[in-house]
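Please read through the structure below; I'll follow up with questions.
All protein chains of the complex are present and in place, except for one that has been dropped.
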Amino acid sequence: MSNSFGATFRATTFGESHGGGLGVIVDGCPAGHPFPFARIAAQLARRRPGQSKLTSPRQEADELKVLSGLEPGTDLTLGTPIAMLFANSDARSHHYDDLAELYRPSHADYTYDARYGLRAVAGGGRSSARETVGRVAAGALAEDLLATLHGVEIVAWVAEVAGVIAPLPDLTTLDRALVDASPVRCPDPAAAEAMIAAIDGARREGDTVGGVIRCIARKVPAGWGAPVFDKLTAALAQAMMSLPASRGFEIGDGFASTRLRGSQHNDPFAVHPDTGQIFTTTNHSGGIQGGISNGETIRFAVAFKPTATLFRPQHTVTRDLQPVIFQPKGRHDPCVLPRAVPMVEAMAALVLCDHMLRARLARVADLVP
Amino acid sequence: MSNSFGATFRATTFGESHGGGLGVIVDGCPAGHPFPFARIAAQLARRRPGQSKLTSPRQEADELKVLSGLEPGTDLTLGTPIAMLFANSDARSHHYDDLAELYRPSHADYTYDARYGLRAVAGGGRSSARETVGRVAAGALAEDLLATLHGVEIVAWVAEVAGVIAPLPDLTTLDRALVDASPVRCPDPAAAEAMIAAIDGARREGDTVGGVIRCIARKVPAGWGAPVFDKLTAALAQAMMSLPASRGFEIGDGFASTRLRGSQHNDPFAVHPDTGQIFTTTNHSGGIQGGISNGETIRFAVAFKPTATLFRPQHTVTRDLQPVIFQPKGRHDPCVLPRAVPMVEAMAALVLCDHMLRARLARVADLVP
Amino acid sequence: MSNSFGATFRATTFGESHGGGLGVIVDGCPAGHPFPFARIAAQLARRRPGQSKLTSPRQEADELKVLSGLEPGTDLTLGTPIAMLFANSDARSHHYDDLAELYRPSHADYTYDARYGLRAVAGGGRSSARETVGRVAAGALAEDLLATLHGVEIVAWVAEVAGVIAPLPDLTTLDRALVDASPVRCPDPAAAEAMIAAIDGARREGDTVGGVIRCIARKVPAGWGAPVFDKLTAALAQAMMSLPASRGFEIGDGFASTRLRGSQHNDPFAVHPDTGQIFTTTNHSGGIQGGISNGETIRFAVAFKPTATLFRPQHTVTRDLQPVIFQPKGRHDPCVLPRAVPMVEAMAALVLCDHMLRARLARVADLVP
Partner (left out) sequence: MSNSFGATFRATTFGESHGGGLGVIVDGCPAGHPFPFARIAAQLARRRPGQSKLTSPRQEADELKVLSGLEPGTDLTLGTPIAMLFANSDARSHHYDDLAELYRPSHADYTYDARYGLRAVAGGGRSSARETVGRVAAGALAEDLLATLHGVEIVAWVAEVAGVIAPLPDLTTLDRALVDASPVRCPDPAAAEAMIAAIDGARREGDTVGGVIRCIARKVPAGWGAPVFDKLTAALAQAMMSLPASRGFEIGDGFASTRLRGSQHNDPFAVHPDTGQIFTTTNHSGGIQGGISNGETIRFAVAFKPTATLFRPQHTVTRDLQPVIFQPKGRHDPCVLPRAVPMVEAMAALVLCDHMLRARLARVADLVP
């Protein structure tokens, strides 16, 4: 169903941006794991609006309430569904009253009406990026399992904004502290400055900008993923393209790989002199071959369009098909990318955790009691 | 499960490139539809190796045998599973004996071994592009339903090979005849010539090239798709990234959209003076907003890497971790793109047919008997 | 996943009997339906403990809070997930402290520990019948769709308790008012009296009793269900056997049919002189043939064991394998059947609503726009 993700570790989100609240149910979390309140809080803080002048001044407390699935006293996971709830506190829905009757360009207003015949007007309802609060919480739980069991490290960063391209950081040492050193979440100080300037410039003009987030996952063992429709690449692509405002996905060298020859793109195998393990001497593939991880760092990119909400008059139509000029008001991000960094990490963690579990069932030899 | 695709119209493929045969089971095809043998045969012919000097000289008859799901005599669909079978005829598996003990770079040999502990060596087994024969057959069935019920038209073409970029064709008139006018399946004659030259050049050097396929779907009604994880964009991305050798996906303006400002990228709504219907005066979004179709032409692109099989010596290792030089022999495509065109169309059709059905359940008003 | 039910109309429940709360997410509810607060409240009231001396004196308010999925102001369904939440108010978890270290006979204590290595002790955690509060709410929503769209009427009743067998009521006129005329929910007054006496007798002796609930669904059209694994019989069986304390399921004549000859059991078809519709002159099949409804009244039965919690000393063991005598305290039902009536109705409604939707996709002719 449309609101669930994952085959064995499954997150189901619910909730509109305004109303009774939002949340996520995680079904399939193995039992006996200490619930990672701190990791979840840290990622929620990175997703939260109002962090800096680059993001919406909306204040959303995003206070997590866990309703179920934890053992009282120990907060160990019980193996039963973990329900995580977020109240909607700062809901000034009267701001949206005038939006009920027109379709904001490049929002989901028209398409929701086309599909359902009605929609929750305030704040975009279910199409709001606020829906991702549950994803980030579930993703941080998934990430904690990945880190605990395999030492997996997931780090995303803003690699490009409005055409400002940051140089590739050292992928072996990059961490979230380096990413968060700048409010734009680009680890290269010079590029970060230029990005901030670009975002500020657009905002002053009532406009918005887009960009590219890159993400790596280190220490994913070889053998996660699957042939055919559930290739790890396919699962990551679905996950990323399910994020609001995402417009493109690429693995490894991605679109650039199309301009290489096979002899340039192929990743030769070798045996590491220290570990005796197979590795590839290059990683054009981005850590996935035939849909299955090969033990190298997984590396992908996600394109985000410029925010559709901008403070300039735009042509559109009303529900009763009258042309109007739309002049938005309210509180919005001129650039979603800094806040999208933990969303990308969360979706990557959901994919990898699901496939970590599925990999345990791949061989009879691993199933001997 | 890994080998099934779709929630309501579900294709399950099976089979290795060599062995008893391959095929696909389609579960959920509505009853009473004339089985489209001709459409399926046409798309299979476009996928088949040996079509031109640009593709592998392997001869695969790809003769379709339908085992179930059709009414005898009428060939109307019964509503029960449709099993489509393809025999493996030209199986010279001894060609592959020497591949059993080494890992071809950027193939799935190593990752399958890492996951399963063993693999079907001949022809890459399940990781072979031969697996897509079932997808193309199922996709052509899906396409026939889409065409019959809604007049949907899906057309893919080769837009770029080895850096040769074709100008954008007229998307309102493009059809498969125009695409197939050149064996490289690029509708622009000049670009097609240059692409063919690039492919030939690479082949003469024992090398391979990649490129980009673009695809459109015309006449998809507004309202197909879903919020959150099953966004139409997410489903298309999963579908495309599940194809062999695919490395990237983008919807609408995709990665290029990240360099536009919101005021440039937003698609204004207007009312068509002739039809009285809502439409957008631009289509940067590629026909999907908030994960749901908006009635405009759906437009996306898929990046394919250069074929991993090339006829030059390469460094790799054996299963028992000895370094070797690998010099491939056999029959392979120097460029997968011409044959990938019907694969992209098939996966697009599977996504759209699934969502066509799901859209019928979206409103209570549509469920009144 | 374990906590979800349904393919197109999907209910996912969460929550332990004590703790932050319980609830259900309904994904796939069509848009534009007035949310049936009254129907849900009525069924919740019938499920609630403390209704009569026959049921547990626990007081659970079971106040429904809908967090999402409804249009503000109109309470029309939005097509997005409907999250229904129930707080845990009367949670005296200290009553259960002494249960942490022993395994109550024929409860889920031991099996949860065997599976998960830990469990929520208070009130049985996830294995508590309190979990069904979400099912009843979701089921009442499903029932409202069935009633609105097709006039489907679902009525369950207590047909047998402790060997007291009620005569079969008139299935054409039976309704919930007749069922609720007695607190034991048996529509036959004399049998109801005898059942109440049997329950009281068992309770006075610190013991418990079981029985059989029968259920009908009237006005289900012919053609709902599916061949093979999702037969309507199979779906109903899964649904009913997922209820706490259920031990058996039968459709139509069920186990008794095994003692009939085919010539006695077969249901002849005829054409109704008034309506011109096909019907069967008998209904041994219980309204389902080949897994698909035939338009007759669907009729099935569910066996419930005697409540496992009884107020007599019992032999058991502790977690550290010491034999002990267990003497329960607390508040429990001596017979679950009166409260299980709305649970059976809810699960029947979830099955039928899912198949009502799926039936809309069965024929191409029904999909013409």
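Residue numbering begins at 1 within each chain, and the chains themselves are lettered A, B and C in the order written.
Everything that follows uses one rule, which is that a residue touches a chain if its C-beta (ideal position, glycine included) is under 8 Å from a C-beta of that chain, and two chains touch if they have at least 3 such contacts.
Everything numeric here is computed off the predicted structure, so don't read it as measured data.
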item	value
Residue among B:V66, B:A147 or B:V324 that touches the chain left out of view	B:V66
Residue of B:E16, B:E160 or B:D230 touching the missing chain in the full complex	B:E16
Identified contact with the non-displayed chain, of C:A83, C:A162 or C:I298	C:A162
Subunit C residues that touch the omitted chain in the full complex	1-5, 7, 13, 103, 105-108, 110-112, 114-117, 126-127, 131, 160, 162-163, 202, 207-212, 221-231, 233-242, 244, 246-255, 257-271, 276, 278, 280-281, 284-285, 288-295, 303-310, 312, 314-317, 321, 323, 359, 362-363, 365
Positions on subunit A where the hidden chain makes contact	7-8, 28, 30-33, 77, 79-80, 145, 148-150, 221, 227, 356-357, 360-369
Residue ranges of subunit B at the interface with the undisplayed chain	1-4, 8, 10, 12-16, 18-23, 25, 27-28, 31-32, 65-72, 74, 76, 78-83, 85, 93, 115-120, 122, 125-126
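Definition applied: only the chains that are shown with their structure count from here on.
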item	value
Length of the line joining the C-alpha centres of subunit B and subunit C, rounded to whole Å	45
Chain centre separation (subunit A, subunit C; CA means) in Å	39
Contacts with two or more other chains, residues of subunit A listed in rising order	1-4, 13, 115-117, 126
